[in-house]
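Mind having a look at this structure? Questions to follow.
A single protein chain has been omitted from the complex, and every remaining protein chain is retained in its original position.
Moving on, here comes chain A:
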Amino acid sequence: MLTDPGYLFVQFLNGLQFSMLLFLLSVGLSVTFGLMNFVNLAHGALYACGAFIGYSIAVWTGSFWAAFLLAPLAVCVIGAVLYGVLIRQVRSAGPLTQVLLTFGLIFIFLDAFRVIWGDLALGVSAPTLLATNIHIFGQTYPLYRLFLIALGLAVYLILWLALERTNIGAMVRASVDNAEMASCLGVNVERLFFAVFCTGCLLAGLAGVAAAPIFSVYPGMDLEILIPTLIVVVIGGLGSLKGAIVGSLLIGMLQTFGQVLIPQLAGSLSYILLGATLILRPEGLFPARAH
């Protein structure tokens, strides 16, 4: 089976699809971290929010596409409220306070999910348009997963254009480099941070609703994805789009092929890579802040 090219290709696609999910989650986390040294551990909870809210919208409207469009916006609004009510207060309070606050939020969200949606895993079906299999190398593969890969690549392209080809993108990169200098040149770094934070929440929500048809929706789904996402951020390097995509591909492929090729080690492979990165390149592969 392991020498069957069709089977390996399917695993490659699975790895790519998982990588794209990790990318959608890690990019917002990485850029907010790079911009303001702010770590939001509740980022995974926002991903779960996207999945749960998407589930409800899909049930009410009967349309996956309505959920796909509205759930990320709802998560973006939740993120903006969290920012206004809580996060803004601890912006200058140091990492310990920020970690405790956002760690606490994980449990508040977890209980909120249980109260509103219950403990059981919920299923969301893929939209009819994409709920079909295609044939590659004699294997069947769900079209929806290919859609997820395309979605990740499209988001990467849009973010790349926004960051590299617009004045606001240049302001974000400048602020990651040296926030004090950027503000001396008239950049309102706090407002920029808010915009980036909300975009990160939007993408987390998008990841959640997009993942719902593949994984089921249940309380605790956020913790499962949070750890690999944080590993991606550390390996890729803080604050960089390139770091987020490369880190996501590394972890996504490593986890997928690890489970196939060396299942005994699969659980530890990401951590081994994390440890090796921290020893050899403590700042990650592509840190945005050059030294």
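Quick notes on this structure:
In this text, a contact is a pair of C-beta atoms (placed from the backbone, for glycine too) under 8 Å apart; a residue touches a chain by one contact, two chains touch by 3 or more; residues count from 1.
Convention: contacts and distances are computed from a predicted model.
Think of the chain that is not pictured: of "ABC transporter ATP-binding protein", "Aspartyl/glutamyl-tRNA(Asn/Gln) amidotransferase subunit C", "Circadian clock protein KaiB" or "Ring-1,2-phenylacetyl-CoA epoxidase subunit PaaA", UniProt labels it "ABC transporter ATP-binding protein". Contact with the chain that does not appear here is found for just one residue of A:L96, A:V115 or A:C184, A:C184.
The residue touching the chain not shown here, chosen from A:L153, A:A170 or A:L285, is A:A170. Annotation for chain A: contacts to the undisplayed chain at residues 167, 170-171, 173-174, 176-178, 180-189, 288-290.
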